[in-house]
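Of the protein chains in this complex, one is absent; all others appear in place.
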Amino acid sequence: MQVTGTVLTTRRVDAYHALTVVAPGVAERFRPGHFVSVAVGGPRTSMVTRRALSIHDVKPDYGGTVELVFTAKGPGTSWLAERRARDTLDLVGPLGRPFPLPRDPASCVLVGAEYGAAALFPLADALMERGCRIDFALGAASADRVFGAMRARRMAETTTLTTEDGSLGLRGSVTDVLPSVIADTRADVIYACGPMETLRAVTAVAIEFDIPVQVAVEESMACGIGVCMTCVLPVIGDDGVTRMVRACVEGPVFRGERVRFEDVGTIPFDALGAPGGGARNVG
Amino acid sequence: MQVTGTVLTTRRVDAYHALTVVAPGVAERFRPGHFVSVAVGGPRTSMVTRRALSIHDVKPDYGGTVELVFTAKGPGTSWLAERRARDTLDLVGPLGRPFPLPRDPASCVLVGAEYGAAALFPLADALMERGCRIDFALGAASADRVFGAMRARRMAETTTLTTEDGSLGLRGSVTDVLPSVIADTRADVIYACGPMETLRAVTAVAIEFDIPVQVAVEESMACGIGVCMTCVLPVIGDDGVTRMVRACVEGPVFRGERVRFEDVGTIPFDALGAPGGGARNVG
Amino acid sequence: MSVDMRTFLAHVELANPVTTAAGCAGSGRELAQFFDLHRLGALVTRSITMAPRAGRPTPRMAETPSGMLNAVGLQGPGIDAFLERELPWLAQRGIRTVVSVGGGTVAEYSALARRLTDAPGVTAVEVNLACPNIEDRGRVFARDGGAAAEVIASVRSVMRYDVPVVAKLSPDVADVVAVARACVDAGADALSMINNPLGMSIDVDALRPTLAAGTGGLSGPAILPLAVRCVWQVHAAIPGVPIVGVGGVTSGHDALQLILAGACVVGVGTALFHDPYACLRIERELEELLQAKGFHRLADAVGLAHRPTARHLLVDSEESSL
Partner (left out) sequence: MSVDMRTFLAHVELANPVTTAAGCAGSGRELAQFFDLHRLGALVTRSITMAPRAGRPTPRMAETPSGMLNAVGLQGPGIDAFLERELPWLAQRGIRTVVSVGGGTVAEYSALARRLTDAPGVTAVEVNLACPNIEDRGRVFARDGGAAAEVIASVRSVMRYDVPVVAKLSPDVADVVAVARACVDAGADALSMINNPLGMSIDVDALRPTLAAGTGGLSGPAILPLAVRCVWQVHAAIPGVPIVGVGGVTSGHDALQLILAGACVVGVGTALFHDPYACLRIERELEELLQAKGFHRLADAVGLAHRPTARHLLVDSEESSL
């Protein structure tokens, strides 16, 4: 659904911006892993596409609020970073396929890199409600980019932090520490959120340990609702066939081992409808 | 010159919006009749052209401020109407050819229709400094669109007001009352500012009374600095030749009898370079 | 009093003039989660090809000033899956459906038409001519009146007589009227314009094209003036032919520009990516605008800006603007 929300609060969280927006309809339907798409730039803007942002938190205040956490990267997110309380924000959501939850209590490792960590907290809440054990592994380039370390420590059995520059926790990437976290926690399942490179590495570790992994991918999106076909990546279906599927509606959450990370940005020759079939030369 | 000014105050004046902007360089160079062009829409806007606005007032505060008075007509002026104190505003100015002032004290009738009245007040100040007699004739569609009636009454010998709907002053247009104002005040010269139709009618009256008239015209402008050639109108030169001249640099102030009002929006056949000459079929 | 918004795409009546644009409404089901598709003038499908197509590699999208570039590459299920799964879903619900088709050869287009001719639920066929002709070194059909006409003639000859064939034209030509005329002479019942002009964006950090495919189609508000101009020129030259105006429409005001220029149907593409309800909003805004201006029927506004006025005599759309 589309709603015009009102910004309730804005704050800086280290390197990130956080916006809390009153959006009852979105909050109500929210499940962990969902995202929203936000119109940016205001009236008569030249920016025609929405920006996809994960939902970090929903609260019941004012009928329902959603919190977004983001980096001011380009013009759209920079505009968002300038919003103030009482400004309105045009959201479509909640969008996407959320994280599937284990039926029975399980030991879950939640791996978050950069702002990807933000989306893991509502997931952690949901898992804990089901009696799951939670362990966090959070990483980023530097201390100010590690999101939610304090909250993770409060919630989880263990929280392992990594930074590339060693300014917080262990030096290195979150995937470096993942094997030992899995071993220590006897993990049954992994959830991961972050840049594609991290998701690829996390999936490799999960395959090594032979445990399921759910990853929330990121692809450039023009619509977020499944109609533009710009956000596709090669994913192997239940039938073993690779298809170019949409990250916005078939994802953003996929089983990691189904995503052909090495082939992202290409059309694998064996994908359904890949050039080489009868339609090679069309359009 | 181009300056990034800061909005000092904003207010509503009946149907109009008024913005006072700190812009020392512009204020310093200002002479009555000058205008500024304002960038609208903010960063990444889709509105690429500036909006031309007359300068209503300059004050020495904060090194120099300019006041603009305008109607929220389309998207650009509506954006301007939403500016708040401390916002910045990108101005180029002062622009255009200002009102010429009589060398010796004279009796001057200042005719303003709609927001056109706003530009007449600094002119009145300058004329009074030279010992001129000032009389105002201000008109608009309705009372809330008659700008500056109070101030005019304080400054001028006489002030005549007209509205189309009769809600203030005499019912009718400002040109209806002009002959009697001219007769009563023994006017030596007329200054006029307002829609083209008003300027045309004022000029006709002035010609009838055989007194000089200076009009500030309005033409759609893309640049305001004389480089785009979009703001032209047919004006008769000293040599008797009609040329398509630029309202932004050769104007906006012209001697009324030189402007071929009936031919505005056309290329008169006898204009310099009009189709029919050797270049008819080029481009 | 409300405005009579009915319009005709050739002899087919539509309840209102606002349709989706080809390739911008998925399979229909995605938008159905937001609103009842019966409220559309018609749903235009993505361009269906013979075989399933995986499309182009990513990135497929780049934002540009008031527009975007796309290089999706006609990703789609192919005609078999379309006829099995997508069209029946629409047909069962009685949703007016214009099926867009794309091919690499004249034979492929006519094969597609043959498959569609007896399929229930085809309101009209729109022929996407912005596909490269593999028999002419990849030259896009729409850029060559002769090739475009050949495709249209082959589709027209195969399609059921009561299903209108709409030729979708590209602006990347020296003379859009010539291509339009060739298509009409070849039997097109209506024209749709414009498809995306070809554009490009360079990623200055990566020092290479932003899109994996290099070039891409430009869409969105940036191209509205090109669409208005094409509709105007073609309506002026061939006044009787129904025109679907497409390109950069985001408001009822934009739609009215195309209608006054000569379109009787208006397609909405990129605006749907921003606002899933765009078609409904635009239809409402258009109706309000027409009402405010005193129109009783949409049909009365079609092409009205061509009405001769003194000023009109100066208009010569063939001449350069400079």
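Labels for the chains are A, B and C, by order of writing; each one numbers its residues from 1.
The definition used in the following text is that contacts are C-beta pairs under 8 Å (C-beta built on N, C-alpha and C of every residue); 3 or more make two chains touch, one makes a residue touch a chain.
None of the values given here were measured: they were computed from a predicted structure.
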Displayed chains contacting the withheld chain: A, B, C
Chain not shown: contacting residue from B:V48, B:A85 or B:I207: B:V48
From C:E13, C:E135 or C:D175, residue that would touch the chain that is not displayed: C:D175
Contact with the hidden chain (one of B:A15, B:A204 or B:I267): B:I267
Selected residue (touches chain absent from view) among B:A39, B:I134, B:I236 or B:V259: B:A39
Contact footprint on subunit A, counting only the chain that is left out: 46, 265, 283
Where the unshown chain meets subunit C, residue by residue: 23, 47, 56-57, 64-67, 69-74, 102, 128, 130-132, 137-140, 143-144, 171-175, 195-202, 204, 207-209, 211-218, 220-226, 228-229, 232-233, 248, 253, 256-257, 260-261, 289, 293, 304-305, 307, 309, 311-312, 314-322
Missing-chain contacts mapped onto subunit B: 1-2, 39, 46-50, 92, 219-233, 243-244, 249, 264-267, 271-275, 277-279, 281-283
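Please note the rule applied: only the chains that are shown with their structure count from here on.
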Chains in simultaneous contact with subunit A and subunit B: C
Most central chain, judged by mean C-alpha position against the global CA mean: C
Chain whose average C-alpha position is farthest from subunit B's own: A
Whole-Å gap between the CA centroids of subunit A and subunit B: 56
Centroid distance [mean C-alpha coordinates] between subunit C and subunit A, Å: 35
Subunit B residues counted as touching two or more neighbouring chains: 46
Shared-contact residues (touching 2 or more other chains) in subunit C: 65-66, 221
